[in-house]
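A single protein chain has been omitted; all remaining protein chains appear in their positions.
After this line comes chain A, so read on.
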C-alpha cells in the first residue's frame, strides 16, 4: 500500500471542504438510492463527521493495531442505522469516484491502493458487526416516566423491551420517531437495575432538534430506539479507593450512575459528589441527591453555584469549590461536564497532587451526535 500517495490524494479532496463529502453522498444516493433513508434530512453535520472520521482513519492507516478495535466498534455501532454488508462496497465505489473526481493526477495504481485500503476497513467493520450478531441491531425502549424538572431539563425513565447491558458511566445513543435518523448520546443516571429501568437527564438545547423533542414533546408511552452503549468513563473495577466525583451541569448523570453503582454493588467506599450549576434553580436533581446523601452515610453531596448571588449554596466554579474542600490526593476522581469546567478541574486537582492516572474525565458537549474515531462520545 502506498500510504503517502493515499494521504496526498486525500488531502486534495479534504481541501475542498464541503465539496468532496457532498459529492460522495450525492454519488452514493444516486447509485444506491436505498441508502438515502439511513440518513437524516439535513446532511450538513453528517458530511463534516464523515470526512473527519475518514481523515482520522487515513492518518492512522499504518497503525492497524490501534485502528482495528475502533473500526470494529464502529461497524457494530452502524448496525443501528440499518447498514448491511452489501452497503460497504457501494460506499467504497462512491468513495473512489469522489477521490478520483477531486484529483487531476488520479492513476489506476492509486485506485488500487485505495480499493485495498477500503477493503481492509470494510472487512474489519463488517467483522465487528458480525460479532454482535447475537445482539439486536438496536433496542426499543418504552418511555415510562417523563418529568420536567426545570425550564429546560427533563428526567426520563425508559424501559428497554429486551435486556440492555451497560456499565455505569457509559453513554448510549438514542433516536426518536419524532426526529428520525438523528442519533444523540446520553448517559444513564443509574447503574443497571433488575427491572431494567434507565434514568436519562436531558437538557433542551436552544434549537436542538432531538433534545427539545425529548424535553418538550416526548411523553409516557412513546418508544425510543437505543444503540449499543459506549464510552470510557467508568467507576473502575481495579480500585476500591474512595471516590471524588465532580460534575458540571448535565455531566451529573454518569456520576450519579456511579453513586448508584457503589450503593448497589460496593465495594464500600466514601463518595464525595460535587455538582456545579450556574444558578440554584438549575439544580434539577437536588431532592433526589439530597435524599441519597441522607440515606447513605458514605455519600456527601455538595452543590456549587457559579452565578447566583442569592443562593446560600457554595459559590464559585465547581473546580474551585472542590479544591477548597480538599485535599483529595488519595481519591479516585471522575469528572464530567462542559469542556472548560473539566479542563479547570483536572488542572486544579493535578496541581493539588492528585496523580494523573487516578483521574478520568469526559467532556459533555451540548449536542453529542456521535463518537469520534477515538470512541469519544463528544463532537
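Going forward, a residue touches a chain if its C-beta (ideal position, glycine included) is under 8 Å from a C-beta of that chain, and two chains touch if they have at least 3 such contacts; residues count from 1.
Following the convention adopted for this analysis, contacts and distances are computed from a predicted model.
*Asks:* So one subunit is absent here. Using its UniProt record, which name fits best from "Sugar ABC transporter ATP-binding protein", "Cell wall synthesis protein Wag31", "Heme exporter protein B" or "Branched-chain amino acid transport system / permease component"?
*Replies:* Going by UniProt, the chain not displayed is called "Cell wall synthesis protein Wag31".
*Asks:* Among A:107, A:291 or A:329, which one is in touch with the chain left out?
*Replies:* Per the contact definition at the top, the residue touching the missing chain is A:329.
*Asks:* Check the options A:31, A:161, A:217 or A:291 and report the residue that touches the missing chain.
*Replies:* A:31
*Asks:* May I ask which residue of A:181, A:241 or A:286 touches the chain that does not appear here?
*Replies:* Checking the options A:181, A:241 or A:286, the one contacting the hidden chain is A:241.
*Asks:* List the residues of chain A that touch the chain left out of this view.
*Replies:* With respect to the unshown chain, the touching residues of chain A are 22-23, 25-27, 29-32, 41-44, 93, 97, 151-152, 204, 206-209, 212, 240-242, 267-270, 281, 297-298, 300, 310, 324-330.
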